[in-house]
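All protein chains but one are shown in place.
Should a chain be cited, it is by its letter among A, B, C and D, assigned in written order, with residues numbered from 1 in that chain.
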Amino acid sequence: MDMTNLSELVGLLTPEISVSLFLVAIVIFDLIFNKDKKILPFIALAGVAVTLFFVVSQYGEIAEPIKSGMITVDKFGLYFKVLILISTVFVIFFTLSSDEIKASADRLGEYYTLMFGMMLGMFMLVTATDLILIYLSLELLSLSSYVLAGFTKLRSRSSEAALKYILYGAVSSGLMLFGISLIYGLTGSTNLYAINDYLLSSNGNVVILALASVMIFAGIGYKISAAPFHFWTPDVYEGAPITITAYLSVASKAAGFAMLVRILYIGYVSVSDATGHWTVIEAFDWQMLLIVISIFTMTLGNFTALWQDNLKRMLAYSSIAHAGYLLLGVLVLSNQGLIAVLIYFFFYMLMNLGAFYIVMLIANKTGSENINEYDGLGYTSPFLGVALTICLISLTGLPPTAGFIGKLYIFIALVDAKMIAVAVIALLNSVVSLYYYVRVLKHMFLTKATETTPVVKASSFEKIVLLALVIPILVFGVYFEPIINFAKNSLAGFGL
Amino acid sequence: MDGFPILSLLTFLPVLGMVIILFLKKEQEKEIKYTALIVTGLQVILAAILLGNYDYSMAGINDVNSFQFVEKFRWIEVTGLSWLGTLKVDYFMGVDGISVPMVLLTAIVSFIATISSWKIPKALKGYFALFLLLDTGMMGVFVSLDFFLFYVFWELMLLPMYFLIGIWGGPRKEYAAIKFFLYTLVGSVFMLLVMIGLYFSATETLADGTQAFTFNLLALMNQANYTATGILSPYNPENWRFVAYIALFVGFAIKVPMFPFHTWLPDAHVEAPTPISVILAGVLLKMGTYGLLRISYPIFPDVTRELMWGIALFGMINIVYGAFVALAQKDFKKLIAYSSVSHMGYVLLGMASLSSAGINGAVFQMFNHGTITAMLFLIVGVLYDRTHTRGLNDFGGLAATLPRYTGFVTVAFFAAIGLPSMSGFISEALVFVGAFGVETTRTLAMISTLGILLGAAYMLWTLQRVFFGKLNEKWADITDLDTRELIMFIPLTIIIIFLGVYPSFMLDIMSTSVNSLVEIVTTSFSNITVSGL
Amino acid sequence: MLQVGLQHFLIVSSILFALGIYGIVTRKNAIMVLMGIELMLNSANINFVAFARYGNFGLHGQIYALFVIILAAAEAAIALAIVLNLYKTFAKINVDEVNNLKE
Amino acid sequence: MSDATLVFISLVILFLPLAGFTIVIHLGKKFPKLYLFEVGLQLVVLLLTIVVAVVKLATPESVIISEFHWFSLGDVPLVGNMVVDLGIKIDNITVLMMIVVNLISFLVHLFSVEYMKGDKRYTRYFAYLGIFTFSMLGIVLTHNLLMMYIFWELVGLSSYLLIGFWFEKDSAADAGKKAFLVNRVGDIGMFLGILILFTQYHTFTFDTIYAQIAAGNLPFESTAWLTAAGILIFMGAVGKSAQFPLHVWLPDAMEGPTPVSALIHAATMVAAGVYLSVRIFAMLTADAMLVIAIFGAFTSFVAATIALTQNDIKKVLAYSTVSQLGYMVMSVGIGAYAFAFFHLVTHAFFKACLFLGSGSVINSMHHEQDIRNMGGLRKKMPITYLAFLISTLAISGIPLTSGFLSKDGLLAGSIAFGSLTGHWLIPIIGFTVAAMTAFYMFRLVIITFHGKPRNQDKYDHAHESPRVMTLPLIILSALSIFIWYTPNPIAAADGWFLQDWVKTPASVVPQEVRFDFMKTDAAHETNAEEPGNEIVHSEMYTEAMHHAHYPAMFLSLALGGLGILFAFMLYQWKKIDPDKLAEKLKPLYKFSLNKWYVDELYHATVIAGTLAWSGLLSWFDGNVIDGIVNGTATVTRFFSRISNWFDTFVVDGIVNLSALISGFVGLTLRRLQTGKVQSYILFVVFSVLIIVLIFQPF
Partner (left out) sequence: MGLYDIIFYLFALVTVSSAVVVVSAKNIIYSAFSLLFTLFGVAGMYVLLGSDFIAIVQLMVYVGGILILLIFGVMLTNKVTNVEIKSGSIQLLPALIGVVVLAVLLIMLMTNTNWHIQPGVIPQTTTKELGKLLLTDYVLVFELLGILLLIALVGAASIARREE
């Protein structure tokens, strides 16, 4: 590899480089401004802004996917980077009003550093087309998030979350690594394109391929919290600081899905016809596996969420259920499905962040996420109540909110693929989900406020942040064309 | 009227009102109430204007050119979606003879429900804001001609309804509210699937000549628009039309509510505050049958023809079963609720006959049931306001102390019984004429006449228990209707009697459309095989 | 069979992998669990190196092993930090006893 | 006067009472004197009716029809324009009926002014009378089945309101409800019959339907359906005219004010059923007619037997009404069309008179209705007594009265029918009933007015009613004299009433389903093709009637006389002691009767066999028929309770069960989340293994 390659690589990796530089910058600033850490969020925001600039400009320049060694830069990846950046911005905003984080203000430097570490990991994850790079990015992402999950280290539940997270994560990624090693042994490469070539030409060794695939999927499943690899999710979501929970539930899950799509659609695909339908290699029935996993995931998520009294935990299960819905978009093996995943993620990001933010604001006041704290809250804090209602309705997938559009697209993909039975199961699941989302509404509005009901006054900054999440939910609920276009364009350059 | 977006105005005026109310202070109760009143009043005026400009000779149903007050804009358009080509959703509204009565009904019942809401005890601001949102949802359903738009409005009313029952309802409000919510959501998710299935099965030619999949209901009614391989395409030998029809039917049937999906209704009605019961029974239930007529019938005429006996059977069960159960009730409101089940059965029965008289009767019955049941619920509400009980056996002899009220009750009850000279008679008679006139449904129609008898039985029994006999001294000094209440009752009474004497007023509006619908449903989509699973 | 070949290395790695998992799921002490994780990673590494050697895939396999070793170090560091912190807050490091977050 | 004017006046006649109702009901509270307005209005209506009648009857052959589109269903596929018309048809029957209705209505208005005085809902009562008159006139004037049905129901409503007028009494409210519901049963049949016709012909108009039938266009191409349609429509009459088995409501309906009983439950509304049968006569097949005849005959018999034993003055009259209505219905069934209508008219007058007379008695006796507490009243109330007696003679079929004429014709018809078809049972029942009628009516008269007062206290306070009450009695009793109908006191057929005004319409049903005697003669072939063209029966029938006339007359006279004689023997001359007779027959009763019937036995003084039979039927009426009604109600209630249970536990249960299962699944899944990370990891490992084992293609 000569210098032109290297400079090409640098050119392709401007967003990642930007992230890295800001990461370092944060570390340095943290050391310089040891006493006053107020500047750090702004550096972080600046970092996001600059990165976003690079991402957007790259998005404009790239027409066809550019493959270079272990990475492939394409609009598909950039879409996820945009998603990640937006959620990062919001999480930074959340951080600004999070009492949990304020309590550890002296370690804010580490906080942002690790957040950028996560971001870098995610960026690499959505760009990588080589299993080893994928693995390492995943680890970078995970290591950062382990620490962040335990960031409020004096709180026991946070520490517990971190421990569980790291042990669980280490095993999952260990499984994945072992799977990768087997794939490497079979194909002699870790590059997805090369693997694909091999898989298309060879048809022996199906059992070991299945084992390797499932092991790799264990790593993916862990990241996207698909059942039965989801176990860490509720515990960690509940234990981690809410800002991080929000971040994990959106950004890190997005990166995980991007990884899944990359591996499945590059590594395992055998045919892609003109109508946008794909076929994967026959050796391993990915589709059936994903169908089972998806149904199991959403059912488990929804049904377990019915019983949760802790809102954070309830949202954790809900995010598991949503992973199930998102898997539907992947398993139909069509461009339509991928578009659906992209769209869904965008809306999911808005509504999930919104929900977590409100939970955080309320927890700031009450110190608890228990649903009983929400009794009558809709009357004492109508703004938050209504905003949370919108988020939850959107999570349920009712019009006229964005969540409905997301679901609609998933089901469009399913019906198009003639998977009616799966669609029916998914729809019935969404009915179940209504129950626990509405349960929150019940507590907020149907229960009368008492003197113990907290009055949560949101500051104007918080209101603006919240509006920035809620208004798009409503607007995209009735005018979703831009997002579809965005998703469609991003998919147009999907590399194969 | 060209170019004046009256339908949009009708639909979104309440949203405007809602916004105004949200900007008002919680303490400005009077302003809030009057805003709601003015908005719903304007809606009535707009509906009247619409009726005044409505051309009775145009059929609508499946022909965009004979729809009126059409508003059609491209809402969402995404091109170049791989094999999908173009994805588009239209903002497409229009009315024909089936929707005009419903629009009128919605406007009137909303207005009266607003008056009835005057004494809502708490959280007025929220109440009226949600109420108006609900109004928009209902109105939207009745004017949408695009399935997507229809669905959005359909779901839009769920949440306000949940809150309206759940916050302002009776003792078991939470149970009732969530039951309503879950039930209707189950129905609508099936509808969603069918909607998507239809989307992939038919295309519409766009202005630039290209073909695009469509949610346009009118395009979906045209057999020629279907693709060869669409999952719900009649040309596809392995199509799912039968299953889709059932799914869609269940979606609508839950709303109707049809046996055995009706159990949400008594709970919701009983727990809801009076105005909301009025809206529920007056308008919401009609959305189900309207959906069947607007969507199921013309889009799946082949399956409809296959299943007409089944629909009629359920209509019959509704009628008889609802009446039987009503007879056993001890709660006034529950009795009325079950009578709704019974009366909506007539609508189903009439529709199932696929005949002009039957469907005319069904649509007319939708309107009449809307007004009559609204009145019945108001009656219960008035009594409950004064006595705080609804037990039928807690009363007696009220006719002596409340003569004026009893007068209205008698009118409403006899209207519900289907006494001639009241609107209910014409519609029920037409339903029977229709259902009896078709061999398939004849026997069922005959059995259904039992409902006429039972209906009279429970209504008269109620009348006797509550109003006749010895006066229960506990209620010796309750007061007769006040002016506000008179204002609610008088218009409804006038409508009921006016339409009973002069049914042409309503039938002329709908007959052209209904005949066209009958034509479509009996002839189109022929020569195709309906295959099951 | 006795002639050592690729399979032999793979069998060793398989056994290590299995033992690693066994350690992870059975040991109460968090640090012992970490040891199990190291065994897992080592077994994968043996695979990489063995495949590279016998499949004649060049040095890539070795590079991967190198990466994994580095990563294992980083992971171990963080894991230990977390365990230490846990010890400070819970005064215990038996993994099975740290189960306040559940259901 | 042109037809148009006539139509206009008829419409005025129709709507004036409605206007009266509307005004009085709304303003009655403020202006209590408005009842006078209502009475005046009814007078105007009566006068206008007379004008119309006179004009119309001057040209007996003409039929005036005026109709308009009520509503239309537009251009219906496969059918074409479907229009529903409303309209009025003025022929002789119409105007005669209008006179009956309006005259009696007016007289009842008048009577009520005094009778209802002091009631707290005085003006409302008159309003109700107004709406009743309107509804009844609607039935009379209509030219189509739908309108018939509409006013049919409205009449039911007014009846409901008036029976339950004293709603504070539970019995009154109950009776109103019962009347409405029992009527509804009949109405449903009627409605179904109408549906059959409409389905085939897409019209409700009588004449159009008949034209179609005559043209060979049968409902569903089958004479069976035609028969069914006829019988079903007749079911409406069964309800309204209180025919067996739906007659149970009528005695209870006596809970209403007595003038109302006179107007509605004796003279007009209950006759509507007969009027309906008369209207549909042309389309009745032989089978349908036979069914009708049997219904009528049986009803008249059952009611007569019951009437024998009743002690409530109004109950006796009520059962007698049922019995007489049965006569009329039977008469339609046997083809004696003209006599059916004739009897309707004559019965209306004398029965109204009887009821008003009883009202007068009740009023003067301070609302005492039990005849056992009366007696000797003829001295105190001579006018009432006289009127009552004339009417009683009329109903008993004594010559020189109108009742003699109509009853005689009717019975002659039944003999003719028996001789022509072999159904001899019908004339037998007819004559039996005639005897019973004479008996129980005279029993009533004798007990009420003759002899010694049984309740001296009440007797002392009794007095003749004021003029406003006696005037109606006088007018009505005068109308029970033969002279108004025919100059010949022993044969009505020669009179203007039957000769000019009322003629049997030609049957339009296919020849093969007619009675032999109704088959069209060759000579009438052409005429028969044009419906509405009224012709007399075939020669065969006319001849049979002719032969039957004198036997019938003598037989009925003999039987009637026997009945009267018996009544006198028992009650007046006490030749036979009624109590002893009852004592004798006691064993016959014991096995089937409970105490209540024993009481009845004591007070009933009828000849042995009839006595037993009467008691049995009374029991039958009370326990079996009413029992069926009540039993049906019980079963219905039982069913409804079951349905309710089903609804609560099964249908709802399934819903709740699925919720429960959802919850349970959630609970189970939740258990997986043990909180121990190592268990999670073990789960993951197992999951991987299981997935591999399932998904790998071994």
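The definition used in the following text is that a contact is a pair of C-beta atoms (placed from the backbone, for glycine too) under 8 Å apart; a residue touches a chain by one contact, two chains touch by 3 or more.
A quick note: this is a predicted structure, and the numbers were derived from the prediction, not measured.
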item: Partner chains on view for the chain not depicted; value: A, C, D
item: Of A:Y146, A:Y348, A:Y374 or A:F445, the residue in touch with the unshown chain; value: A:Y146
item: Contacting the left-out chain in the complete assembly, out of A:A46, A:A63 or A:L154; value: A:L154
item: Hidden partner chain, residues of chain D it touches; value: 676, 678-679, 682, 685-686, 689, 692
item: Missing-partner contacts on chain C, residue numbers; value: 2-12, 14-23, 25-32, 34-36, 38-39, 42, 45-46, 49-56, 59-60, 62-63, 65-67, 69-78, 80-85, 87, 93-94, 96
item: Touch list for chain A against the chain that is not drawn; value: 1, 6, 9, 13, 20, 23-24, 27, 69-71, 107, 110, 113-114, 117, 120, 124, 132-133, 136-137, 139-140, 143-144, 146-147, 150-151, 153-154, 162, 185-188, 204-205, 207-208, 211
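The rule is simple: only the chains that are shown with their structure count from here on.
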item: Pair of chains joined by more contacts [C-beta pairs], B-D or C-D; value: B-D
item: Chain B and chain D: spacing of chain centres that average the CA atoms, whole Å; value: 40
item: Inter-chain centre distance, chain A versus chain D - centres from mean C-alpha coordinates, in Å; value: 80
item: Centre distance in Å when chain A and chain B are each reduced to the mean of their C-alpha atoms; value: 42
item: Residues of chain C whose C-beta touches two or more other chains; value: 21, 24, 33, 95, 98-103
item: Sequence positions of chain D contacting 2 or more other chains; value: 670, 673, 675, 677-678, 681
item: Chain A residues within the chain C interface of the complex; value: 132, 136, 139, 143, 146-147, 150, 153-157, 159-164, 166-167, 170-171, 174-175, 177-178, 180-182, 184-185, 188-190, 234-235, 238-239, 307
item: Chain C to chain D touching residues, read off their complex; value: 21, 24-26, 33, 95-96, 98-103
item: Of chain D, residues touching chain C in the complex; value: 670-671, 673-679, 681-682, 685
